[in-house]
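Notes to accompany the following structure.
All protein chains of the complex are present and in place, except for one that has been dropped.
Moving on to chain A:
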């Protein structure tokens, strides 16, 4: 009896959590007359891909389609991931492998800068971007997201580096491997899975970001996907089918990546809170 009640509540929670995602996908597959009918159908009666065809082929402004925005976003996100991964790996190695005087200070700095409200930095970073002559370019966003994703990337990656047994590197060193060789042949391959997980977080940070992309890029053909979504879809309240199709395409990569790494995020954020 109690079990049934618990399961019932569990189903309600699952429904509340997952319904909007389901509704987004379901709506994107419905023909217009179903979307705008007086009684909404829980499941598309005549599923269609017309909305996807519409957004993938239709020009939002002359010569620019959804695909171009998708590529802009992908370019920014991938560049952010590569830069942030490289820098974070170096820093994480320093923190996890060496004891030096400013180590604790650096760790505290990492924690504190993660708490800086990034929304408060729009104005000064806008100033910096203007001064550097990067206004209205995608590199302005890559630079910005690099700064945003780096502290968390180092924080997360240091756990992965620390988990690699030190003895392996010592053995390699005794066998005559140089520092660079030890790093490349021993540490790097073993940390690679952690680097992938960390990269996914940097990717999501860059992929989802809206405010800075809205502020730093002016030409419509250079918009990233989130900006294009608010500009072309978010304001048009009539074309819900296309809006939901675009939202689905935007969301799916994030959900897939996210599910791959969410465990790490929880353990990273509440690190030290629970005695293991």
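A few points about this structure:
One rule holds in what follows: a contact is a pair of C-beta atoms (placed from the backbone, for glycine too) under 8 Å apart; a residue touches a chain by one contact, two chains touch by 3 or more; residues count from 1.
The criterion applied here is as follows: contacts and distances are computed from a predicted model.
Candidate names were "2-hydroxyglutaryl-CoA dehydratase", "Sugar ABC transporter permease", "Multisubunit Na+/H+ antiporter, MnhB subunit" or "Protein kinase", and the UniProt protein name of the unshown chain is "Sugar ABC transporter permease".
When the omitted chain is restored, the residue from A:29, A:143, A:156 or A:172 that touches it is A:143. Panel shows chain A; residues 3, 6-7, 9-11, 13-18, 20-21, 23-24, 27, 35-40, 87-88, 90-91, 93-95, 97-98, 100, 102-103, 106, 108-109, 111-113, 115-117, 119-128, 130-131, 143-144, 146-148, 150-151, 154, 174, 179, 204, 207-208, 210-211, 215, 226, 229-230, 233-235, 237, 240, 243-244, 247, 250-251, 254-255, 258-259, 262, 266-267, 269-276 of it touch the chain omitted from the view.
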